[in-house]
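Sharing a structure, written as structure tokens. Questions coming.
The complex appears here minus one protein chain, its other protein chains still in place.
Then we have chain A:
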Amino acid sequence: MSNLLTLPVLLPMLGAALSIVGSRSATLQRVVGIVVLAAVAALAGALLVATDQQGPIVAELGGWPAPVGIALVADRLSALLLLVSTLVTLAVLVYAIDQRIADYGSATASTTFHPMYLMLCAGVSLAYLTGDLFTLFVAFELMLTASYVLITRRTGANRIRAGMTYVTVSLLSSLLFLTAVAMVYAATGTVNLADLAGRVGELPPGLQTVLAMMLLVVFGIKAAIVPLHFWLPDSYPNAPGPVAALFAGLLTKVSFYALLRTQTLIFPREEPWTLMLVLAVATMLVGVLGALAQNDLNRLLSFLLVSHIGFLLYGLAVFDAAGVSGAALYAAHHITVLATLFLVSGLITRRTGTVALDRMGGLLRTSPGLAILFAIPALTLAGVPPTAGFVAKLALLQAGAGSGPAEQAVAGVVVVASLLTLYALVRVWVRVFWGEPQPPVPDSDPTDEVLVGTARTSVPMYAATAGLIAVSLAIAAFAGPLAGMTERAGVDLLDRGPYRAAVLGDGP
């Protein structure tokens, strides 16, 4: 089993190489992409079952034992997020392929898209599976470099502008990450996460705080926590629909996973983390209030994405098993729902030719299918009862809402932010789907992939979106067993024993 652990990283890399070699054949690239991602999804499913039954699985690369060599580790949390992420990337790839076929015909190959897409998946898998801090840095670089290319590919002036901000900010956070790695190594002499868990505890408390804060800032930039979120609503909306969906679904959540992993494993806490609570509340409110001011559908969704990072942070801030498991469940649902919303936004944009909400209207009459596709993820994101969002929010609130007045006030803010999310999405609904149908805005730049007001869509694009909705409905339907699993994952995260024992071999 432990040998299988390398495949979620190696398969996409091999697939990317094949895509480059066979870049003349569009069919080959497409088949390779889908087969590879389906295989990784199957592997992730197998890993999830295996880790849930027998605890963390470790692969020691090159045969060197853990603190010396590089270890790949899968536990319940990483296997679950890997599975959900891969399902999302698979669905988005189907959508992207079909969008290209609809726009340019099935014969034209794209030399860069498929290799970069698969490299991004390799980076995401590596980030979930890696067991040491430096490999985490490499994984982030792999993922981000691919994302730089995807966001600035086939650009016009506007996307270059947005891409520059994105690339510069990400580069800065990467260099800070590297600085943090250097400091951690200088202080402890190791970069292995399990080994760090023991050694950082022996450092003076002030130094521990500095290291924890550095990692918080690094992952805070990448995960768009509020004072550091400014780049996200600028860059994501300028990417083509499928790319934005992929970014919204994966990148911030991978960073949140890294934050969750490092903070719980290396810097354990006894009680709720006040700074993180403040950041969580600020992120929730600023994000959702920002969303209310937007007229651009994609920007609105980006601000909602920022807002819901706050919910994830809330679970981490509570810092008990229930809170962390709630955050894990929330992350799993959030990956699917944000990607779905961006895909639906892509479909709406193709139908109307614009992203401006005040130039849309009456879509309920002209394309009722789209209305259903939008309504389900919107309600899920807002957390309306039977959906996965409700289950996940309930898990968070049960963890966080204690007896003290401060705890209740924060829980109140969480509820208010959820209601405001619902309000923002209802406003979108009213503007886009009700009212008089408006003629599609003509496409101003046919070579740009962002706006194609041609209404050229095909069944697989809808099917991919519907498939993602099915995943989020499945999360709601299997909420019981899934919550049980994330609870065990949360207990493991805070206990740290099983992880360290699995990696270091000789018990904690």
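Assume a contact is a pair of C-beta atoms (placed from the backbone, for glycine too) under 8 Å apart; a residue touches a chain by one contact, two chains touch by 3 or more; residues count from 1.
The working rule: contacts and distances are computed from a predicted model.
> What is the protein name, per UniProt, of the chain that does not appear here: "Carbohydrate ABC transporter membrane protein 2 (CUT1 family)", "Multisubunit sodium/proton antiporter MrpC subunit", "Formate dehydrogenase" or "Molybdenum transport system permease"?
Going by UniProt, the chain not displayed is called "Multisubunit sodium/proton antiporter MrpC subunit".
> From the list A:T27, A:T179, A:T209 or A:Q408, which touches the chain that is not on show?
A:T179
> Touching the left-out chain: which of A:S110, A:T130, A:T145 or A:T264?
Of these options, the touching residue for the absent chain is A:T145.
> Among A:G156, A:P368, A:P386 or A:G505, which one is in touch with the chain left out?
Among A:G156, A:P368, A:P386 or A:G505, only A:G156 touches the chain that is not shown.
> Among A:T165, A:T366 or A:Q438, which one touches the chain that has been omitted from the display?
Answer from the full complex: A:T165 touches the omitted chain.
> Residue-wise, where is chain A in contact with the chain that is not depicted?
Touch set of chain A with respect to the missing chain: 134, 137-138, 141, 145, 148-149, 152, 155-158, 160-165, 167-168, 171-172, 174-175, 178-179, 181-183, 185-186, 191, 230, 233-234, 237, 286-287, 289-290, 292-296, 299, 303, 358.
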